[in-house]
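With one protein chain held back, the other chains of the complex are shown just where they sit.
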Amino acid sequence: MTDGASTGLPDDVVTAMYTNMLGARLFSQRIFNLQRQGRAGTNAPIDGSEALVVGASFALDPEVDWILPQYRELVGLERFGSDVLDRYVLYCIGHPDGGHIPEPARVWPPQISLATQVPHAVGLAWGMKRAKEPGCALVFLGDGSTSEGDFYEAANFAGVLDAPVIIVVVNNGWAISTPITSQTRAKNFAEKSHAFGIPGITVDGTDAIAMYEAVADARTRAIAGAGPTLIEAVTYRLGPHTTADDPTRYVPSDELAAAQERDPIVVMRDEMKRRNLWSQEGEDAILAEADARMERAVVAGEARSLDPAEMFNHVYDEPTPRLARQRTEFQAK
Amino acid sequence: MTDGASTGLPDDVVTAMYTNMLGARLFSQRIFNLQRQGRAGTNAPIDGSEALVVGASFALDPEVDWILPQYRELVGLERFGSDVLDRYVLYCIGHPDGGHIPEPARVWPPQISLATQVPHAVGLAWGMKRAKEPGCALVFLGDGSTSEGDFYEAANFAGVLDAPVIIVVVNNGWAISTPITSQTRAKNFAEKSHAFGIPGITVDGTDAIAMYEAVADARTRAIAGAGPTLIEAVTYRLGPHTTADDPTRYVPSDELAAAQERDPIVVMRDEMKRRNLWSQEGEDAILAEADARMERAVVAGEARSLDPAEMFNHVYDEPTPRLARQRTEFQAK
Amino acid sequence: MNMLEAINHTLIAEMERDERVMVFGEDVAQNGGVFRATEGLLERFGDERVVDTPLAEAVIAGTAVGLAAAGMVPVPEIQFLGFSYQAFHQIAGQIARLRYRTRSRFEVPITIRSPFGGGVRTPELHSESLEAQYANIPGLKIVLPSSAADAKGLLTTAIRDPNPVLFLEPLRGYRMIKDEVPTGEHLVPFGQARTVTEGSDVVVIAWSFMVELSRRAAAQLADEGISVRVLDLRTIVPLDTEAIIEAVEQCGRVVVVQEAPETNGFASEIIATINDQAFYSLEAPVQRVSGYDAPYPVGMLEDHYVPDVERISTAIRRAVETEA
Partner (left out) sequence: MNMLEAINHTLIAEMERDERVMVFGEDVAQNGGVFRATEGLLERFGDERVVDTPLAEAVIAGTAVGLAAAGMVPVPEIQFLGFSYQAFHQIAGQIARLRYRTRSRFEVPITIRSPFGGGVRTPELHSESLEAQYANIPGLKIVLPSSAADAKGLLTTAIRDPNPVLFLEPLRGYRMIKDEVPTGEHLVPFGQARTVTEGSDVVVIAWSFMVELSRRAAAQLADEGISVRVLDLRTIVPLDTEAIIEAVEQCGRVVVVQEAPETNGFASEIIATINDQAFYSLEAPVQRVSGYDAPYPVGMLEDHYVPDVERISTAIRRAVETEA
């Protein structure tokens, strides 16, 4: 495992990352609560993935690089534009515009059909390479999702193409109730890279700086034309799978307790303290601001109007005659 | 690569293997010619795979083990019962009974949808393990087929299950016109085993004895409960992909010439000579007998009757009312 | 008993009856299934028969083929029907054909259970009604219970059937649908539609959760003096053509209701079947009520998308009002 010992990252960057991580957890909790109040649908909290998401996003260039998330990461991508969170709130409350993260944010919407986003990322990287664009694509998928054929097919093809793509396996120990030991006998998820002939590394995913460095290295390689990298970011899912899940049925409490010791927020807070960047007031201010930011997102989201006939738009660029007929019938009701 | 140096295999076994290999090539050529005469459909010659097929089949126990072929191997499985060839001839001439290899032969019919047979083999091995049956399942797939999700998903699950399955990747350099370099960047196909946490070995697939030993070892492990093995058998496709293919469009002639030096029949003939088992008369007799055997298969196959209404049978155990109605209509025509 | 309980009880009963029956899939063992349909099976039957698989639908379906060849009776679960797409090549290309390809050397007594259908604010690909995409594939049987009693009777039949069965469970009905479930062994044969309510002016043909909505529409219209028969197909393959013909002959007017998109949904096949075999009994065109030809939408739109009692009632009125 790459060690997360602190490096030359400037203090302001470290502070920005910590701010982002605190925000991510708060946003996630707020959305979770919205579901409990019947104001949002099923959603998956980020708890445990803050460091790896924020670390990765800081190592990328939002102007040229792309992020293709699974579903747990979107609350942590503030660096890629404030639209990401605003739209994710819409997504969670069930508004169709939630799937539309507007330009210039280079972030795809949540992917529910697991691992299908990996071929998309590889295709995108392939296209960027052909177009001689400067960036790369980074895709997140879970440990469980690595069992899907799409992951293997895409990672393998990425190798052949030397595509500028970074594949991040978020190993949080669980796929709903299924532990990684039921998922694979591979020594770890980085080992899977041997099947594709690409580099694979395991990173401490609770350490934002370690993640930052791993992604920065992979990005340098990708952009230099040296091809894809598989990064396994090891963490632990600190919350339930989603609002619909009861982890006490299957998560061993001692395992969870041990994982909480390595809570990514705590790890980063320690780094902040080590650098003399942390204070209670500072933390309170960050949280207050995040809270206000989230409040604005929710208020705007819930106020956003929606014509039910929107349901017929964007199926094609222009509706087929049949769809147009259905829309007319619907509106005549 | 495991070395194919000759071992303690008794002379009569070596002779039987050689006989089988010669037969396989002859059968394959005859079926190829049937297509040229308009008497059979598209088929894929075995040339280059004789040693690895025969070597594998000799390391298995036809009474308890199973073989799930791709499509190129069926002419080489005489050891699993003479029905295998007879039915394969029916298959190639387009008779539906060709897909039915009768009991007790533990061989599945050809698989056209590439790599889909790997999950079947893993399921079969899983079931045998649960039933505490003594055998194992061996599945063949091509180098190209390793790019399919089914291969990865199945090999990975096999690892988790400790299923008694042997996965043989026949690396013959090509998938139709696509060379292995366009298929993957993995160092070799045995390396893919790291993704599944199972042993992977590369074997000289032109050497029947080396193949025999590799499969025998894997079988011992499987039956002892030690789980699956991935075996890469390296050879070269000496003929066209199928009767429909023109390899001169893409196979470099020097590469082919080099491969012909390692023609598995020649390699085994050398071993026969080394053991003083070979004579021209012996070879002629084997070929004459194989020829007669094939002639019988073709005559019987072409004489086999077929009621067109067979088309409605075996869709279900009993036809649905609609299918029965369709059959009645068909017969009334 | 609700439908979920009926399914759970049936799985237990069948696993007790036949020790070849195996249940496997994502989160079915330790967690008892994300809806608890397989609750308690692991404790009862052990981890050789109740297995949490890796997250890979193709190999869930594909290993079922091999297990069947080894003499097992596989009852895999696909967590949501939308994810059966990942296994489509195994279901449509392999499971549906193995018997045919091998002239019955290999039987395929597989029952794939999977929830589907909308109305409960699930994420993308959790709600889609895909039965029509499977109905065009010969070799499968497709079963869609609409009551708890039928869930038991049809699941029992499915598990004992030597053919591959897609057993599709209405997500919205899991807990909402409650009815009397026969105790003891209970088998409902495939291909026998059920008359849910008697009626003579018009017949509404439906399956799965749309039966429940059609029943409500029928009850409502009874007050208006319209006598509505509701016919629950129960299985779409095999199809109870006789019951359809008989109902069309008696009522002359027909409504077909499906949750799936209009174009080439299974309603089209019902209409084609009526055209083929009961054309002269039709007094008016068949009315079809469907989801729209748009992907299943997100939460705020889904109640507009999925047919509801009002749309069904409107179609019924239109059917009876249309001139002969």
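Each chain carries a letter (A, B and C) given by its place in the written order, and its residues are counted from 1.
Note that contacts are C-beta pairs under 8 Å (C-beta built on N, C-alpha and C of every residue); 3 or more make two chains touch, one makes a residue touch a chain.
Since this is a predicted model, take the numbers as computed values, not measurements.
Participant: Going by the touch rule at the top, give the shown chains the omitted chain contacts.
Facilitator: Checking the complete complex, the chain left out touches A, B, C.
Participant: Have a look at C:86, C:208 or C:313 and name the one touching the chain we're not showing.
Facilitator: Once the missing chain is taken into account, the touching residue is C:86.
Participant: Can you say which of B:42, B:220 or B:279 touches the chain missing from this structure?
Facilitator: Hidden-chain contact among the options goes to B:42.
Participant: Residue-wise, where is subunit A in contact with the chain that is not depicted?
Facilitator: Touch with the absent chain occurs at residues 96-97, 99-103, 108-109, 113, 116, 118-128, 130-131, 133, 137, 149-150, 153-154, 156-157, 160, 313-317, 320-323.
Participant: Extract the touching residues of subunit C with respect to the undisplayed chain.
Facilitator: Spelled out for subunit C, the touching residues are 82-83, 85-86, 88-89, 92-93, 96-97, 100-101, 124-125, 130, 132-133, 135-139, 237, 239, 260-261, 263-269, 271-272, 275-276, 279-280, 282, 284-286, 288, 292-295.
Participant: Spell out the interface residues on subunit B facing the chain that's missing from view.
Facilitator: 41-42, 71, 91, 93-96, 98-99, 112-114, 144-145, 147-150, 175-178, 182-184, 244-245, 249-250, 306, 308, 310-312, 315, 320, 322-323, 326, 330, 333
Quick note on the criterion: only the chains that are shown with their structure count from here on.
Participant: Most remote chain relative to subunit C, going by C-alpha centroids?
Facilitator: Between subunit C and every other chain, the largest centroid distance is to B.
Participant: When the C-alpha atoms of subunit B and subunit C are each averaged to a single point, how far apart are the two points in Å?
Facilitator: Between these chains, centre-to-centre, one finds 40 Å.
Participant: Find the geometric centre of each of subunit A and subunit B from their Cα atoms only, then give the gap between the two centres in Å, rounded to an integer.
Facilitator: Centre-to-centre distance between subunit A and subunit B: 44 Å.
Participant: Send over the residues of subunit A in touch with two or more other chains.
Facilitator: 147-150, 182-184
Participant: Of all residues in subunit C, which are in touch with two or more distinct other chains?
Facilitator: Within subunit C, the residues that touch at least two other chains are 53-54, 56, 58.
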